[in-house]
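One structure follows; several queries about it will come next.
Only one protein chain is missing; all other protein chains are in place.
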Amino acid sequence: MDISTQNTDEAPPPTSQPSAALQKRASRGATRPGDRIFLGLSRGSGIFLLVIMAAIAVFLTYRASLAISKDHGNFLTTFEWNTNTIPPVFGIAVLAFGTVVSSIIAMALAVPVAVAIALFITHYAPRRLSGPVAYVIDLLAAVPSIVYGLWGALVLVPHMNGLFGWLDKYFGWTGIFSWQGGAPRSMLTVSILLAIMILPIITNVSREVFRQVPQMHEEAALALGATRWEVIRMSVLPFGRSGVISASMLGLGRALGETMAVATVLSPTFDINASLLDPGGGTFAQNIASKFGEATADGRDALIASGLVLFVITLLVNGAARVIIARRAEYSGANA
Amino acid sequence: MSHSAPAMGKRPSTLRGATLPKWSPWAIAAGAVVLAVVIGLVGGLDSKVQWGLIAGILFVLGTYGIAARVEGRRQAKDRVATSLVWVCFLIAVVPLASLIWTTVKRGVKVFDIYFLTHSMGVVADSEPGGGIYHAIIGTLEQVGLATLIAAPIGVLTAVYLVEYGRGKLSTAITFFVDVMTGIPSIVAGLFILSLMLILDLEPFGFAGSLALAILMMPVVVRSTEEMLKLVPNELREASLALGVPKWRTILKVVLPTSIGGITTGVMLAVARITGETAPVLLLVWGTNFINTNPFSGAQASLPLYIYQQYANSAGSNAAYDRAWAAALALIAFVMILNMVARGIARWKAPKTGR
C-alpha cells in the first residue's frame, strides 16, 4: 500500500505547528506528503465513481446511437421489436408502457401497505412483536430477486386464477380487468409480485423516518386528547411525508429495473393490451434478458438502446428522490 | 378537524364515553373470519386468497360499525386505523411467509452433501442428480473479486466525502452516488457488455465481478458515509490538536472507530450483489462444469443456476427441486451474511455520546 510507504516521510514535529492554523491547513490537506497522497487517493476514488457514471452514459449512448441509426421504425413509437430482420424495425413504446404501468401499480399496492406496516412496527405492535417483525422485514429486503421470481412463477401464478376470475366477473366491463382466461402470467401478476418485492424496502425507510418523529409532538397531541389515529395523522404522517415519498421513489426505482422476477413470471408479447389480466406487454429489463440470447450484433445494440432509456428513467426517478430528501438535510457529526 | 364538532355533540354526559371491552378486536376478527369462510363456501370461491381478503374487509367494516355505535365516530376511526394496520400487516406477511416456507419445504428435498459438493457435470437438465458446487465456487469468486474492487474505492470515496469533501466536486459525487444506487443491475451488465463487445472478449467470471462492483460501490459509499458521520468530532479534534496529520487521524482514529459499521455496510452490500442474476446472465454465460478460474472461461453462479434450472427444465420436477434447493442455499448464504453483519453492527456500534 502507498500509505505504509509514506510512513517514512513522517510529518514535521507537531510542536512546530501553530494550533490555530492546524485545522485550516489540515483540512486543505496539501501541507504534508502523507496528506496529499491520502487526499489524492480518496478524491481519486470519488472521481473514479463519477467517471464510471459518465462512462456508462457514454458507452450506452454510443451503442444506442449505432442501433437507432439503423432503425427503420420510429424508436419511440413503433410497436415492434424485430431486430434480426433486414432492415431492423424496433421501438420502445410497448416497453415504456409496460414498465411504467407495472411499476405504478406496484407502487399503488405497496406504498399504503408498507406505510401501514411501518406504523405497525413503530406505533401499533406490541413491543415483543415489533422488534422481531422489523428484523424479519430487514432480512426480507435482502432476498434475491430471482428467488422472488421462482416463487412468483411456481406459487403466485397458480394462486392468481381465483382473483382474476373474480375481477373479470365484477369489473370486466371496465376493459382494464377483462380476462380471456389465459394463464395469469400478466401485467397485474407482475405488478403484484413487484409490490411484494419492494414492500420491505419502503417499509424499512418509512420505519426509520417514523422513529425520528419528535416524542414531544406525539405527547403534545396525546395531551390534547387525540386518539392514536389522530396523533398519527397530525404529527407522525406530516413529519414523515418526505421520507415516505423518497422511500417510495427508491422502491419505484427498484421496480422499474427489476429483471429476473418479471422475466420468469410474465408471458410477454409485443403489443399494448388494455387489459391488465390478459397476458402481454413487456418491460425494458425483462425484454433485454429474454431477447438477449437470440440477438445478433444489431439486436444487442438495440437492446442496449432500450437499456439507455431505462437508465435515463431510473436516473430521473432517483434524482427526484434525492432532491426530496436533500430538502430536509440531516445533521452530520463531521464537517459540522 | 371538521368531524370533531359533531362527535363532541353526540358525546354522552359522562366524562368517559362507553368503551368496547379489550377482547373486542379479537371477537370481531374471529367473527369476520367465520363469516368469510361461510361466504366463501356458499359462494363457491375456491381461492383461499379471496377468503382472506373478504375476512379482512369484513373485519375493518365490522370494527367501524360496532365502534361507531358504541364509542362514537372519533374512536371508531381510531379503531378502523388500528384494524387496517393489522390487516395490512397480515396481508404482507402471507406472501413473504409463503416465500420462505415454500423455499425451505421444497428446497430440502435434494439439499444434501452430494448436492453441495458436485457440479451439474453431464447431468441433463431434466434428469435428477447433479449439484451446485460449481455455482457456489462461481458466486464466491465473482462476489469476492467484486468486493475487492468495490470496498476500497467505496470506503475511500466515503472518506473523501465526509472528511475532505466540500465544494462542487463533493456535491456532484454525493448526488451521483445516490443516483448510482438506483442503477438497474441489467444496465450495469449492459455497460460491461458494451466494453466487451468493443474488446472482443469471451464471457468470463471477472466481467461479472466488474458489473457487480459497479452495483456495490454506491451502497458501500452510502453506508460508510453514514458510519463516518457518526464518529464524534471531538475524537478528530483531539487527534488533530495533538498534531497528528489528518491522514493518520483518519486511518488511526476515524476508521477504527467506525470499522464495525463499515464492515456491516460492506457485508450488506455483498449480500445484495450475491443475488444479482441479470449481469451474470449477460456476462458470465453459465456452465455445468467446475471452473475455478474467474479470468478465463464461462462460470456459473447461484442465482444464474436457479434461473437456468427453472428456464431449461421443461417442467421437469427434478430441475425444479434443484432450483428450490439452490434458492435455499442462496437465501441461507444471504441471511447468514445479513445476520452476522447486523451482529457486528450492534456489537461494535460507536458510542455517539447520546
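A and B label the chains in the order they appear, each numbered from 1.
In this section, a contact is a pair of C-beta atoms (placed from the backbone, for glycine too) under 8 Å apart; a residue touches a chain by one contact, two chains touch by 3 or more.
One rule holds in what follows: contacts and distances are computed from a predicted model.
Peer 1: Assign the chain not included in the display its UniProt protein name, restricting the answer to "Thiazole synthase", "Phosphate-binding protein", "Glutamyl-tRNA(Gln) amidotransferase subunit A" or "Copper-exporting P-type ATPase".
Peer 2: So the chain that does not appear here would be "Phosphate-binding protein", according to UniProt.
Peer 1: Out of B:Phe111, B:Phe191, B:Trp285 or B:Tyr305, which is the one that touches the chain we can't see?
Peer 2: The missing chain is touched by B:Trp285.
Peer 1: Using the touch definition from the top, which of B:Gly43, B:Gly65 or B:Pro128 touches the missing chain?
Peer 2: B:Pro128
Peer 1: Tell me which residue among B:Arg73, B:His118 or B:Arg342 touches the hidden chain in the full complex.
Peer 2: Of all options in B:Arg73, B:His118 or B:Arg342, contact with the hidden chain holds for B:His118.
Peer 1: Among the options A:Gly182, A:Pro214 or A:Pro238, which residue touches the chain absent from this view?
Peer 2: Once the missing chain is taken into account, the touching residue is A:Gly182.
Peer 1: Touching the hidden chain in the full complex, which residues of subunit B are there? Just list them.
Peer 2: Spelled out for subunit B, the touching residues are 114, 117-131, 133-134, 136-137, 140-141, 144, 200, 202-203, 252, 256, 259, 263, 285-292, 297-298, 311-316.
Peer 1: For subunit A, enumerate the residues touching the unshown chain of the complex.
Peer 2: Residues of subunit A in contact with the hidden chain: 81-82, 84-85, 158, 180-183, 185, 263, 267-269, 271, 279, 290-297, 299-300.
Rule of thumb we're sticking to: only the chains that are shown with their structure count from here on.
Peer 1: Go ahead and note the Å separation of the Cα centroids belonging to subunit A and subunit B.
Peer 2: Subunit A and subunit B have C-alpha centres separated by 12 Å.
Peer 1: Which of the residues in subunit A end up touching subunit B in this complex?
Peer 2: Those in contact with subunit B are residues 3, 11, 13-15, 17, 19, 22-23, 26-27, 29, 32, 34-35, 37-39, 41-50, 52-53, 55-56, 59-60, 62-63, 112-114, 116-117, 119-120, 124-125, 133, 135-136, 138-140, 142-151, 153-156, 159, 161-163, 166, 196, 199-200, 227-230, 232, 250, 253-254, 256-260, 264, 285, 288-289, 292, 297, 300, 303-304, 307, 310-311, 314-315, 317-319, 321-322, 332-336.
Peer 1: Sort out for me which residues of subunit B touch subunit A in the complex.
Peer 2: My answer: residues 1, 45-47, 49-50, 74-75, 77-78, 80-82, 84-86, 88-89, 91-92, 95-96, 98-99, 102-103, 152-154, 156-157, 159-166, 169-170, 172-173, 175-188, 190-191, 193-195, 197, 214, 217-218, 221, 228-233, 236-237, 240-248, 250-251, 268, 271-272, 274-278, 281-282, 303, 306-307, 310-311, 320, 323-324, 327, 330-331, 334-335, 338-339, 342, 352.
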